[in-house]
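Excluded from the complex is one protein chain; the other protein chains are retained at their positions.
Let's turn to subunit A:
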Amino acid sequence: MSIGGSDLDQAILQLRACRPIPESQVRELCYKARELLIEEGNVVGVDAPVTICGDIHGQFHDLMELFRVGGDVPDTNYLFMGDFVDRGFYSLESFLLLLCLKVRYPDRITLIRGNHESRQITTVYGFYDECLRKYGSANVWRYCCEVFDYLALGALVSGAATTLEPSDAPFADLNSQASMPGLDQEIEIETLNASGEVMFRFARNSEQSSSAAEPSQNPSSSPLPTPARTGAPGTGASSSSYGSMGSSTGAVLCVHGGLSPLIDTIDKIRLLDRKQEVPHEGAMCDLLWSDPDEIDGWGLSPRGAGFLFGADIVKCFNYKNDLSLIARAHQLVMEGFKEMFDSTIVTVWSAPNYCYRCGNVAAILELGEDGGNGGFVSRANGDVNRAQVLGEKVQGREGPGRRYRVFDAAPQDSRGMPAKKPVADYFL
């Protein structure tokens, strides 16, 4: 049977209800996905506006919450930075839904590879067992692993606006409104809660910040999912850029883990042969495993794979490649996102209450479209002529305007949860 057109829409409906699709359909879907992914480069080009997401880890209901908060595909253009599977109980439904959406709307969703999209890791951390449990054989796991090998290693977002059009939304805490930058100022960062209310707003080049920790007192801002905006977030409709005043920003590199000492230009990522299992070492491994850290230069990663890299490495890489920001996932952040090194790199984490026990919130990052230059997108990156002897301070590009939407775990449907594992016969 073929999976296309209405079959695909049917499969999407079924997966949205968290019900797996038949094995034959999975095979067909994976085949189609591979045909599509093989055409993508190692670094996929993506135009803003886009909503960037971090680890999902099989938390299907939280993925649904993410779509509720961030808007649906294809209304919102999404970029998922890997780790779709393992740990959570619905890796299969989560990954297959994302894959169906990819096949159905190839230009509205980008999937890149995480370190868990690997045969070795999935046999240990749950996805393999889940496939075996749900299908009685490892075939589906095998089809999925073949797709993993074709996933891109990174994405390059261009055309993001430097300035954020402030959300036309109420404040989560009205008392905090006075301390927020006024709308006459250039807004660089805005943080919204799951109801679309403003929690924080930061003006560009200002140290001033304000917070709204208290829940909203405004009777008009209902806690129900009815954000006061006109279109889906991440699209021009909500962050309507009527002639943005900001200059165009550098590109944003998205990768699951981070940088590699073997990679100094984005073009070097493009040269890798990615169609393989994630190796134990080397550039491809590092891109999926490394972490930024408060160190100078490079360090050994405590994970046993990849490296740690410091602010100097990031600033130098961004300058050399005309990037304004690196967005990555891979590390649990209790607050959902974390900017480091003067906002040259950000970690985005999209699995709330990770493993159903960590108590963290999740976030997604929206980059608006730069409407100020008539849609012209400068694609300078990896430009070798930019390489020159730098002074002590590497001056990077101005970062894009960033809107973070923070959300909590969806209420768990206990019926779908597997019974608690029996306590082991622990020896002392």
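Here is the rule we use: a contact is a pair of C-beta atoms (placed from the backbone, for glycine too) under 8 Å apart; a residue touches a chain by one contact, two chains touch by 3 or more; residues count from 1.
Here is the rule we go by: contacts and distances are computed from a predicted model.
**Student:** Looking at what's absent rather than what's present, what does UniProt name the missing chain, "KLLA0E04907p", "F-ATPase delta subunit", "Protein phosphatase methylesterase 1" or "WD40-repeat-containing domain protein"?
**Tutor:** Matching "KLLA0E04907p", "F-ATPase delta subunit", "Protein phosphatase methylesterase 1" or "WD40-repeat-containing domain protein" to the record, the invisible chain is "Protein phosphatase methylesterase 1".
**Student:** One chain isn't shown here. Among A:Glu28, A:Glu117 or A:Asp291, which residue touches it?
**Tutor:** Reading the full complex, the residue touching the unseen chain is A:Asp291.
**Student:** Could you tell which one of A:Asn42, A:Ser301, A:Asn321 or A:Thr344 touches the chain left off the display?
**Tutor:** Considering the complete complex, A:Ser301 is the one touching the chain left out.
**Student:** Touching the missing chain, which residues of subunit A?
**Tutor:** These residues of subunit A touch the chain that is not shown: 123-125, 261, 291, 296-304, 307, 310, 312-313, 315-316, 320, 330-332, 334, 354-355, 357-360, 387-390, 392, 394, 421, 423-428.
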